[in-house]
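First the structure, which I've put down as structure tokens, then a few questions once you've had a look.
The complex appears here without one of its protein chains, the remainder shown in place.
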Amino acid sequence: MSKVRKLEDAVAAIPDGAVLMIGGFMGVGTPPRLIDELIRQNKRGLTVIANDTARPTVGIGKLVAGRHVARVIASHIGTNPETQRQMIAGETEVELVPQGTLAERVRAGGFGLGGILTPTGVGTVVADGKRTVELDGRTFLLETPLKADFALILAKRADYYGNLEYALTARNFNPLMAMAAETVIVEAEDIVPVGMIPPDHVVTPNVLVDVLVAKEARHG
Amino acid sequence: MSKVRKLEDAVAAIPDGAVLMIGGFMGVGTPPRLIDELIRQNKRGLTVIANDTARPTVGIGKLVAGRHVARVIASHIGTNPETQRQMIAGETEVELVPQGTLAERVRAGGFGLGGILTPTGVGTVVADGKRTVELDGRTFLLETPLKADFALILAKRADYYGNLEYALTARNFNPLMAMAAETVIVEAEDIVPVGMIPPDHVVTPNVLVDVLVAKEARHG
Amino acid sequence: MDEKTLIAKRVALELRDARLVNLGIGLPTLVARHLPAGTNVFFQSENGIIGMEPVPEEGLENADLSDAGGSPIGAVPGAASFDSAVSFGLIRGGHLDVTVLGGLQVDEEGRLANWMVPGRMVPGMGGAMDLVSGAKRVIVAMQHSAKGESKIVKRCTLPLTSVRRVDLVVTDLAVLEPTDAGLVLKETAPGVSVAQVLAATGCELIVPATVPAMPIDA
Partner (left out) sequence: MDEKTLIAKRVALELRDARLVNLGIGLPTLVARHLPAGTNVFFQSENGIIGMEPVPEEGLENADLSDAGGSPIGAVPGAASFDSAVSFGLIRGGHLDVTVLGGLQVDEEGRLANWMVPGRMVPGMGGAMDLVSGAKRVIVAMQHSAKGESKIVKRCTLPLTSVRRVDLVVTDLAVLEPTDAGLVLKETAPGVSVAQVLAATGCELIVPATVPAMPIDA
């Protein structure tokens, strides 16, 4: 019944070419062991949906630098020259999405919406090829849901059932992505007995979580 | 600087005919003192956006029974025969909205979305007069945002700045409505010093809250 | 065993592999009392909690903990509470394995009407439209007939809850499965004949060569 798996087994279930949502914002809130294990198992051709690609030596940046990624959907790649280089060279496909729109598209995928209407991006290059909708004299872009095969999530605490708590700005996209993927793999700093996280403090309910991996004790 | 006001003054700011969002689900999570004070000050012609109208002697049901309400937007009036009677008699206008759609419409109002697409209600009477959008061979209803002049919110704890925590199923629509109204009036069971609610436990951030009213000690 | 208990027991067998289940007010609520041993589901209440259970004893009611009808409930260890958007995100986003709902009519195409009788009963749809449109599996639990009229009809005369075809209909007489070809008679209630089911049904049924009885001990 336990959802706790060995790191190796949890990541082995992810095939080459899989679509991954990965939590984090400039590496903060990105599950480090899961990233390192994707690299160790040398996954190829991944699609990564994430806020950014951090730096070449940090978080998702390592996946890009190691050429594990074929496609990125993100709001920002400015801190990772390697992502920019691969994009300009045509080696990696990059779709840039405004951050708030990215959050809503991931949420729409998890919440069963067919899409959302937003003023963000109207009249800019972001609108290219997208449908617009006029409502009460205003123009909105129709933005469509994003879903993934796997979500890789970093939690501060998990209980054995998989109820999750996050810490401060390491929360960011994690709870949204935990709703929007077929299989949800969580790396948790602490795994505690059921009942230790009060219902009101649970941010991601256990039924969404498929696999728990413990984060090793941190050095220092 | 404090947002704490006397009950009477907090409610006096609400004019006849105002559009109110009121938290709660069958009365649980509805601010009791604010409701009673609306009645005492005999507000008239209110529009109420809420999940339901509870029972004639409970929560929002009291507003309906006392003829303070001209219009209701809700998902359910089945437990309040007086709302049904007023609706059938044409005395009160009632718009029935599927519960999940109601939650998303309130959220869209607070989150600046122009609308959302949902399969809920397609091919039913809920679709009458609404725009539909075809995407990838599926049909969705375009549902539009809801906003209000005032939100009446019940919180379990507030700090002096107005950071809010909710309790169990009394949370329901409250945090969504706190985003979607011009003025947010909160009735809190406990009002505590700043710093007593940790950032990760704040559900409604203080900048959304305009007025705090203390809930009196409960009998028993 | 009364008819409602029979229906509840039969529906309970469908929850064996479910993780998250929502039970409608009324008859569906009975299902929780009849789960087979080893079933390990969480019950959602759409007002905002996963892990609801009955109040364990009188006096333990809590004013902040209720079901979708406003009645006091308890919560299992490991429960989680959340706002209405998340609650319906779970339902609409395909995270709910099974919803069990009452019905007024189900038609030949497997479409449900359960929220309104024009001019007579206007309760509002509550969460029913979201549940039927969004749950992975929709089970209707209802009496086969009401006031001498079959609730299984050729075409719903009452307003639909959703155009989505439900997955299973469990009544006091039979288990019916809607398919592209029509309603298939999967099981009969203990002691009820196929002929009795057909006589009590307002539309054609597809009757396989053998129709087993519900696997319920009477």
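All chains are identified by letter, namely A, B and C, in their written order; residue positions are counted from 1 within each chain.
Just so it is clear, a residue touches a chain if its C-beta (ideal position, glycine included) is under 8 Å from a C-beta of that chain, and two chains touch if they have at least 3 such contacts.
Only a predicted model underlies this, so the values are computations on that prediction, with no experimental measurement involved.
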Which displayed chains the unshown chain touches: A, B
Touching residue (missing chain; options A:20, A:103 or A:184): A:103
Contact set of chain A toward the excluded chain (per top definition): 25-29, 51-52, 54-55, 58, 74-79, 84, 87-88, 94, 96, 98-104, 106-107, 118-126, 156, 166-176, 203
In chain B, positions touching the absent partner: 1, 107, 109-113, 159-161, 163, 179-180, 194-195, 199-200, 202, 205-208
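In the analysis below, only the chains that are shown with their structure count from here on.
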Mutual neighbours - chains that touch chain A and chain B alike: C
CA centroid of chain A to CA centroid of chain B, Å: 32
Centre-of-Cα separation between chain C and chain B, whole angstrom: 29
Chain centre separation in whole Å, for chain C relative to chain A (CA means): 35
Junction residues of chain B, two or more chains touched: 104, 118-119, 167-168, 171
Multi-partner residues of chain C (each touching 2 or more other chains): 49, 75, 81-82, 85, 88-89, 91-92, 134
